[in-house]
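Yeah, one chain of the complex is gone here, protein chain that is, but the others are all in their spots.
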Amino acid sequence: MTSPFHTIGILGRLNHAETNQTLISLINYLKEWQVAILVDPDTAAALHDKSVQSVPRTELGKRADLLIVIGGDGSLLHAVHTIIHDAVPVLGVNRGKLGFLTDILPTELAKIKAILDGKYRLEKRFLLSATVEHNGKILGQGDALNEVALIPDSVPHMNEFEIYINDQFVCSQDSDGVIIATPTGSTAYALSGGGPILHPGLDAIVMVPMFPHTLTLRPIVIEGNSEIRIVITPNNTATPRLTCDSQTFINAPPGSRITIQKKSQHLHLIHPLDYDYYASLRSKLHWGRKLHYADSDTHS
Amino acid sequence: MTSPFHTIGILGRLNHAETNQTLISLINYLKEWQVAILVDPDTAAALHDKSVQSVPRTELGKRADLLIVIGGDGSLLHAVHTIIHDAVPVLGVNRGKLGFLTDILPTELAKIKAILDGKYRLEKRFLLSATVEHNGKILGQGDALNEVALIPDSVPHMNEFEIYINDQFVCSQDSDGVIIATPTGSTAYALSGGGPILHPGLDAIVMVPMFPHTLTLRPIVIEGNSEIRIVITPNNTATPRLTCDSQTFINAPPGSRITIQKKSQHLHLIHPLDYDYYASLRSKLHWGRKLHYADSDTHS
Amino acid sequence: MTSPFHTIGILGRLNHAETNQTLISLINYLKEWQVAILVDPDTAAALHDKSVQSVPRTELGKRADLLIVIGGDGSLLHAVHTIIHDAVPVLGVNRGKLGFLTDILPTELAKIKAILDGKYRLEKRFLLSATVEHNGKILGQGDALNEVALIPDSVPHMNEFEIYINDQFVCSQDSDGVIIATPTGSTAYALSGGGPILHPGLDAIVMVPMFPHTLTLRPIVIEGNSEIRIVITPNNTATPRLTCDSQTFINAPPGSRITIQKKSQHLHLIHPLDYDYYASLRSKLHWGRKLHYADSDTHS
Partner (left out) sequence: MTSPFHTIGILGRLNHAETNQTLISLINYLKEWQVAILVDPDTAAALHDKSVQSVPRTELGKRADLLIVIGGDGSLLHAVHTIIHDAVPVLGVNRGKLGFLTDILPTELAKIKAILDGKYRLEKRFLLSATVEHNGKILGQGDALNEVALIPDSVPHMNEFEIYINDQFVCSQDSDGVIIATPTGSTAYALSGGGPILHPGLDAIVMVPMFPHTLTLRPIVIEGNSEIRIVITPNNTATPRLTCDSQTFINAPPGSRITIQKKSQHLHLIHPLDYDYYASLRSKLHWGRKLHYADSDTHS
């Protein structure tokens, strides 16, 4: 079988002992399969391994045909922002426990061979784009895999804003802010704020109010193609900020308008064939296991 | 303009003074427009109005080309179960406050003329079908517009069951039960149980655990085409019940299997052209109004 | 040192293998310390051990000066209802994991010696008393360690009632019911319904609405000495029930009045000296452990 992947980029946080160990194991493992290996200059300098090629971080997504990220969901999120405009598919190797985005344990590197052999599942996760505009001027733009969030500047509980969906007025809020999450992000910050879990196959966005003054403001799930607009009231006494995946921050002064919608690009996640979304939920959220009495034919 | 509606069925709870008054106003109003008016025999007997035709309740959905329900969301839900196998579109006239399903106020009967003239929006709301099976025998079947719920028999907090989605194991629960709601039902029982609001345009189902023993069980939103299976553990000490919109009840004894999925039929809701879903949310949930400072061109 | 305990009653669910094993180990352990051992007739019959005395279950609390319950929190709750009018202190031996009420693991029976030697902590947990009255007639009375709950009869979400505290009107509800919990019960059913945790040292009661129609009804914590009255509206369409710890059930028909207040008696719980309430919270709720970097003198 011909492998679809010939050039593998690798990203991971260097100064973390376990990550480093997994990185070296992974490189040694990959060498067996005649693929080119690219790493960023810092990693290259630390490795002292001539068979590994150093390319600028921003080039990784353009030159690799598979990006492997070592670390937890946070590291993968960070890496995604490096390659967000590239189409390179991403595979996550976790450091020791199952993540929502990182399926492969350090002890399961052998699973990577099957992926190199083309035996994998490709899953498209949609991204959000957010723009802040004030008096006709663009103040900033950002992309998000997990969530776009309007968060306070300094004093909590002081922001007044209106929300519109597809130009329809939805509600005004007096709250700390609001989280606009994708299905991917629904198990991250939005969940800790009381939002529901959205299955990643769902074409939907969830809005979760943060510390709303009005107790009846509840998380609301809308279609993925919706255009969301947030208008900061002109007499708001503070300047809240918009954050994309907690990676970028844009000030949203009183009177500014924030527009959020789905990007045309997606993140392409690579999963091993035995990937099971609900297993990652059970693992991360300590959900109940299959009950012991349940024999296999009860429910098949 | 030719009206698409020539035969109007009317349903409403008789022994309610305001409903009766609205019923008579509505009939008088409709008489102006040369349409046939059908009511159920009880209503006919109470009306003493020869121009109104009496047909059995179960025939209303088959013989009318428009069904008008007078009452709150509960009355409409009740009426829907009468005509659930018919394709007749339904219009709700509320008794005094905006409902999620009943858009027209008694003071706005004039809006009905536009609808008779073909100026309306038709919205399809999907329905759920639920079947309880035990040892290969069907114990019961029901349909729901709002939700299918597994609820306790007598002692709360005593049911153990497993949930599968599209034959994938999701979780086991030790809880009072679970609510499986459509977007239409997301603002009803599921909402009071902590579930999110699902926009009615969304092709999605939400599962809301009821008093779960495991605190990390959270509402989860899945695709509308999912097949949900609930397996009551064989050694469960009670017999929970399955309810469809609190209209039908089916026992689900230990070892039984419940299958829930979308029906091919939909409910066809008629809205006036100025229908605004978010306005009904604001009205019912006491959400914030547009902020006074917001001039109209800020967000248009 | 003279032991304060000379006659030890033991309660536990017989037909559970692990419980039986712990029971036999416990009896053998206690025999070393010259105490009289009492069990209920069923247990006696199963044991075939002449040195163990059989007394009626209802006599256990009167004749023993220490009651040891083997099992989980549920078993202890069940046992408490047997001895609720007696002053006998209770010690819980858990079957394998820490409980909120059962502190001693089967592997830690040696801890019992210290308790027999008088080295223990005695903690008083208050109880609630509930009375249902209709037209001047008492329909039933019950006691609770965890909670008194008004729960639905058959159809969920159908009960209308008013709540008064110390004769002051608090609110009316349209809901499934309400949970009135002690601090002891705050980590049981009330918690799964969204209630807060109340430290057991607190003289307070928490009321948690069940599936309230009004989304702004929130759990409310009131003083332990409060008298709570619930009035079922005379035109309520169903007959909800009052349950005490899910052990007793009393119908509360339309028009009935429920009065709930603290009892003068308490449950006397015995803890080993190293008992740590927060450790049981961390264990049961999977809370975070002390962070690894924290050296011992940082916070002592």
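Order of writing sets the chain letters: A, B and C. Residues in each chain are counted from 1.
Please note the rule applied: a contact is a pair of C-beta atoms (placed from the backbone, for glycine too) under 8 Å apart; a residue touches a chain by one contact, two chains touch by 3 or more.
Owing to the predicted nature of the structure, the values given are computational and were not obtained by experimental measurement.
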| item | value |
| --- | --- |
| Touching residue (missing chain; options A:I24, A:I138 or A:V155) | A:V155 |
| Per the touch definition above, residue among A:K31, A:H85, A:K124 or A:H213 touching the missing chain | A:H213 |
| Given C:L26, C:V69, C:V206 or C:L242, the one touching the chain that is not displayed | C:V206 |
| Contact set of chain A toward the excluded chain (per top definition) | 149, 151, 154-158, 175, 189, 191-194, 210-213, 215, 243, 246, 249, 285-286 |
| Positions on chain B contacted by the hidden chain, ascending | 215-216, 218, 286 |
| Sites on chain C contacted by the missing partner chain, in the whole complex | 160, 162, 164-165, 167-174, 191, 195-199, 201-202, 204, 206, 214, 216-223, 229, 231, 233-235, 257, 276-278, 281-282, 285-291, 293-294, 298-300 |
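To be clear about the criterion, only the chains that are shown with their structure count from here on.
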| item | value |
| --- | --- |
| Separation of chain A from chain B, taking each centre as the mean of its C-alpha atoms, in whole Å | 36 |
| Length of the line joining the C-alpha centres of chain B and chain C, rounded to whole Å | 40 |
| Whole-Å separation of chain centres (CA-atom averages), chain A against chain C | 44 |
| Shared interface positions of chain A, touching two or more other chains | 216, 218, 286 |
